[in-house]
Each structure stands twice: as structure tokens, then as C-alpha cells.
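I'd like to ask some things about the structure below.
All protein chains but one are shown at their positions in the complex.
Take a look at chain A:
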Amino acid sequence: MAGSTIKTVYDIFQSMDYGPTSSSTATAQAWLEHQSGALGLFIDGRFVLPAGRQTCSVTDSSGGSVCTTVCATDEDVSLSVSSGASGFKAWSALPCHVRAKTLLRLVSGLQRYGQCLSELCDLAQSPSSFSALVRLLQYYSGWAQLRDTLLPDWTPRGLVAVVVSDDCSLYSLMLKALPALAMGNTVVVIPGVETAIPALLLAQLFVEAGLPAGVLNVVTGNVLSLASTVAQNPLTSYVTYSGNKNDGEKLCRATAGMGVPVSLSISLGATCPFIIFESADIDSAVDGVIETAFKKKRECQWLLCVQESVLDIVVARLKSRMAGMKSVPLQKEGDRRLVDAAVEEAQQQGATLIQPCAPSPSGASYPPTVLCGMAPSCPCVVTPPPGPLLPLLSFRSQTEGVTLGNHSPHGYAASLWTEDLTLALEAAKGLSVGSVWVNSHSVLDPSLPLSGHKESSNCTDGGKEGLFQFLRPSSSSPSLPRSSPTSLDYSRFGTATSAAIIPQGPDSSSCPRSYLQYVGGKQCKSESGSSVSVLAPDGAVLAYCPDAGRKDVRNAVEAAIKVQPGWMKRSPTDRAQSLFTLAKALEMKRRDLAASLHSQTGLSLEEVDKEVELSIAQLYDWAARCDKETGGILPVPQSGSALSIPEALGVVGVVLPDSSPLLSMVSLLVAAVAMGNAVVMVPSPKNPLPALEFIQVLQSSDIPAGVVNILTGGRDQLTQALANHSVIKAIWYWGSVEGCQYLQHTCASPLKNLWLHCLEEKDGGRVWSQPPPSLLEERWRRAVQWKSVWIPTA
């Protein structure tokens, strides 16, 4: 420290500055030297350093090289995947308690080598909390122990690829890898630049703790190309990603059509509101701002929203607390230019700045800066610039505070500050984000489900809820068969027009009926006015139904989004009552439905009666479930109350299968609607009549108009229209391989939750007629997103 030798005791006595912090990296250096400064890939339980590979240099904060990592080739990936697949046989066959014990043994390994790990994290500029890692291990060791007891009928998926972007933290990586392992999967980790070194060390410690070879492999290199190579391998069952949005989208596009489910947690870069109400402990709230908003490396971009009545008080405190703060190093070359431009632009728009000191004329650092007087339309709010800049917005009423906080495509988290209990809970309920931190911020614990709403994720990490992405119902095979992407022209998918109906000539014997579709509680024709013919099993024209397109989807979504918030807010018991009326209405009209099923499918009267009966049973079943499937209060290490709350997704698009046309429609409709969603249903083009007949049932029930909408027409056309509507949060799809590929590619942005199935069903519709409990559970889990609310109390 050159600076510290110049400062005398008297200088410091006068200035009362803090001294420089120095941290040793000796242990980490020793380990790296032991590895000859060149880290290999971790495959099949050991480090391998294949010859002739390109290497990548990991640098520390001063730009010096820490060590090199290997850029894995396709050959290396293939080795790691086959190692993982054979490791799966051994690992999944172990009894639960053995897996649990292995995870626990790593805790002692970590305690032994914790110093080395944290120094490595510091070197790789990915600081991570040692105690948080220990907590993760202990938590998931518990789940490993209890899997068979608490999650019977579920089975691990197989080999899971855990992919994180270069800037992602070790915690986010482990929040994926550990539950995967705990549930009995094997894992290929594809770490980013910042997590590569610690991930490799952890893999080594894991093997020392007794993890069988092949259960955890780590391959380093270009994240996106490695991830798609791993995904392409038919031995890979699932790909899960955490990190920035950009790379996540690219990953989805690159792997579309491979027949492997991919889910994203956009854990980085979300804009999150930090809402200070007038009833807050203002000093503590400001303290929270200071602590989280100006960090060199921050997970989210905070947006400070302050109630007008306390705006001056907050600003005064910010000024006084920020007074001594030092400039913050910027992350990337060229950031300074962006920061300067953003600040200048904000000032031109009338922003006033709170800064502890003037920025140095040039250089790669910038003082913490609050931009006061911003509005949601300002560029620095819409697309936040890098650097320690915090836009400040004001709001008038409590309701407006929540509205302001919600007005963003992101739904990762929010911090809200108030001492008013009612307000806290109401605001927590009203914010469409995955994590609400009341009078606190950035609280992460593996027991809290982390499920970003809107564009922030399409899966849930953490908690019991987060385990299901690594499991599938034991009774069913994966719904998405492996495939190779076809050269699909994404811009032309679903644009073909349906075959026109032409006059068939005089034939008095048949006079096919024209059905109407169902939008916003009204029967209607398609916007285009055209129809398609529906054929009977013998090939004769049975009926005509509307040929819906984009505009019909638009109308249906408009109707759905109008009524869905109210439907969701109704109490579960109230929703249950509505579903009972639906069940009763179907009982009344069972003959009509049976007749329609019979003429559509040609099945025997006995068989169609049974399908109607099962459909009625499904309605009763879900009416009963409405107020039974709930969240709970979570035990967390800190003192306070943690709630996990299942919430409706919003509007769900359902593209229905050909088989069991009534039962499949009713089963999916009621699962979505029971949990508070609205649906836009697309019946199978082959067998649409039972669904259209069901409109009569819907109309005589007291399900509010718009909650269920039914559109008929070309499957691809309507799938394309659903995929391109941002309001739709989830698509449940039964259809072609190409349809699945199209959805995976298109629904990466705006992000949607996809539940994809290819048509060929091997079990003859048993999933509909005799769904096992785990499948029913999967349906309701698919119908909700989770919100965790953390309220610290003494």
C-alpha cells in the first residue's frame, strides 16, 4: 500500500478516514499454483487438461491474469455428458439419505477450505458469501433426505445442464445445481467467466466429499456455444439458466427444436422498485438505499420511488448520508461515456443531482449519484445506464406507489418501506414481482421461492416450489421427445391460410351446422368472417367452425385481461362456487356433449358417456382444490415472517390435444381457471366440436364472461398469434414438433412459461382419464407463479 506509508498517525487523526482494506489471496494463489496456473475441465470426477485446446485468461480487478481456463470443445462436452449420464445411474439409485449425507459432507469440506474458496471468488471478482453457500448445502441436504417421503410419485429428470452467464454469481449457480443434485439428477455445470474458478474448486471438494464420479461435471469456455452443444446431446434432459436477459434469450433461440425443455431465471439486470412510503422508518430506508444502490457489482437496477409527502426528508437524508462516499469503479471499458451521457441527458430534462463530489474529468469511476425528479418516461428509467446512478421518482398516493413500481417489464423483486402493516401487505399483494422485501432488501434464502414475474423468469428457484423443475411425475415420460431442430422459417410459421370452403353442390341429406366461437362471454364469428370445415371420422363434412386469426386472439386477450384481475382477487371459495355451477351446468347438458363427442370422434356411446362423466369429475375436483392449494409460512434463519404465495399467471393460452377432446379441454381449463387465470383455448382443429358445444355450458354457469375464451381455426396460425401477444404469460401446447420449436424460439422475448407436448401419445389418453396425483399437482403448479414476501420482525 503506497498510500498508507505516507499517511502519518497525525494525518489520520485529523482526517479520520478509513484505512485501505487489504485482503490476502495467498491460499487461493497456492491452490492455483498447485494446478500450475492452468485449470482444466472437471469431468468424471477429476481435472482433465486436454491438449491443444484454446484457453481463456481469468483476470482480477487490476486486470492481472489469475489463471487460465480451458475452452472446451464438442468432444469434451460429449465426454462430460456421457459421464453425467452414466453417473446418473449410480447417483439416482442411491437411497435418499446417502445423497443427503454427501451434501452435508461438503459443508465440512467447505469449512476446511472456505478461505481458499472466498479468496478465489474475490480474485475472480465474484464475491460470494461463505455462510450463504453453507446454508444452501444444508437446506438442500434436507430436501435430498426427504425427497421420497415428501415428494412421492416424482422422479429426477436425468442429466441437467446448469448454465449461467458470465456475470452471474456463484450463489445463483448453486441455487440451480444443488437442488438438481439433491433430487437425484446429475449436473453439467457451464459456469460463466466469473464463476468458473470457484465452480471448479467446488467440484473438486464435492468429489472429496464422496460425490460419485460423473455426478457433477464442469466445462468451461464460451457459455452459449457450450450450452447448445450440451442441449443438443440426446442424453441431456433439461437445461436451466440463470443470468442476464440477453444471453438467456440467445440460449432459448439456439436450443429451440432440440426437444429439451429450457427455463430461464433472469437473475441479473432487472429494474426493481425501492418504494418509500410516508409511514416508513425513513432513516432505515435511506440506509438501505445507501447499502444497495451504488455497489460496483449489483444484481438489479434500483428505482427509488418516494411518496411526495416525505420527498424532502428523504432527499435531505440522502444528501447527508452520501456526503462522505467515494467514487465507485465502473465495470466495463466505455461505461464512463455512457454514464456521462445519461447524466447529461437527465440534467437536460431537469434532473437535479445528489453527489458526494464532482466526478473526476475522466477515468473509470464515478461518484454515487441520485438523479432527482425523474419520470417513468425518462431514458435513464426505461433503459438504465451502467454505473452508480439511482433515478428518483415521486408518487402521490399509496396506490400510485404500487402502480409506479409495477410499471416495468421486469418482475424480479421490490423493496418497500412502511411501518403500516395493512399497507405493507396490500402493497406486497399488489406488486407483480417474485420477491417482496418489506423494510429490507436483497434478502436471499434458499427456502424463499425465487420466481420472477413478467419477463424475469419462467421457472421457480428455491423453496419446495423450486424443486419441481428438476423432477417429473414418475408415471409419465417426458412430454417433449428429443428432436433435431428443423430449418423452420420462423417468420412464416402459421401464416398459411386455411383451405377455403367451396360450395359442395346440392346435397339435401347433409346440412352441416355452423358453430360460433366464444370471446368475452359472447358467441361470435371470426373477425375475418371465414370458416373451416370440420370432418367426421368418415371424412364427411360434419360442421363449420370459425377460422380465427390474430385479431380474434387480440379480442380474446383483451376480454381476458379485463376480467382476470377481478377473477384472481375473488376468494378461492368464491371461485370454487363458480366452478361448482360449471360442473352442474355440464351435468345438465351431458347428453348434448355426449352427442357431440360421439359424432366428432365416432367413439361408442358408452365411451363418450364415460368421457363426459370424467370431465364432470374434473370440475368437481378442481372446485374442491381451489381453496386447498395454498402457500405457507416459511421457516427462515433470520427473525421475521416469510410468506410464499401462489398467484395466478394472468392469461394462459392453451392449444389443446386431439385426444379426449372434451376431457382434455375441461381438465386444463379448470386447472388454469381454478387458480385465478383467464384462458384463451384453442381446440384441436381435428376435434373442435365438443369444445364449441361446451360454450353452452360456460354460458349457463356463473364463470364471469371473458375468463374462458375459445377460438377455433388453424393450430399453427393461432399458436403464432398467441406466441406474439405480450399479455399472455404462459402457453400450454399440444401439437407438432415444429410448433414446439417455434414456441421455444419465439417465446424467449417476451418471456413466457411454456409447457410443451408433441402429439404422439403412447398411453392412449390415460393422462386424461386416470391422471396420477403427481400429474394433477404438476397442472396446478403450471398454473401459478410464486411470490415470496419477507417481513423482518424482532
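One rule holds in what follows: a residue touches a chain if its C-beta (ideal position, glycine included) is under 8 Å from a C-beta of that chain, and two chains touch if they have at least 3 such contacts; residues count from 1.
Just so we're on the same page, contacts and distances are computed from a predicted model.
Asks: Name the chain not shown, per its UniProt record: "deoxyribose-phosphate aldolase", "Aspartate aminotransferase", "Coatomer subunit zeta-1" or "Translation initiation factor eIF2B subunit delta"?
Replies: So, among "deoxyribose-phosphate aldolase", "Aspartate aminotransferase", "Coatomer subunit zeta-1" or "Translation initiation factor eIF2B subunit delta", the name matching the hidden chain's UniProt entry is "deoxyribose-phosphate aldolase".
Asks: In the whole complex, not just what's shown, which of A:185, A:408, A:439 or A:564 touches the removed chain?
Replies: Looking across A:185, A:408, A:439 or A:564, the contact with the absent chain belongs to A:439.
Asks: Looking at the full complex, which residue from A:279, A:483 or A:577 touches the chain that isn't shown here?
Replies: A:279
Asks: For the chain that got dropped from the picture, name the residues of chain A it touches.
Replies: So the residues of chain A touching the unseen chain are 4, 7-13, 15-19, 21-22, 279-285, 287-288, 291, 313, 316-317, 320, 323-324, 417, 419, 439-440, 639-640, 792-794.
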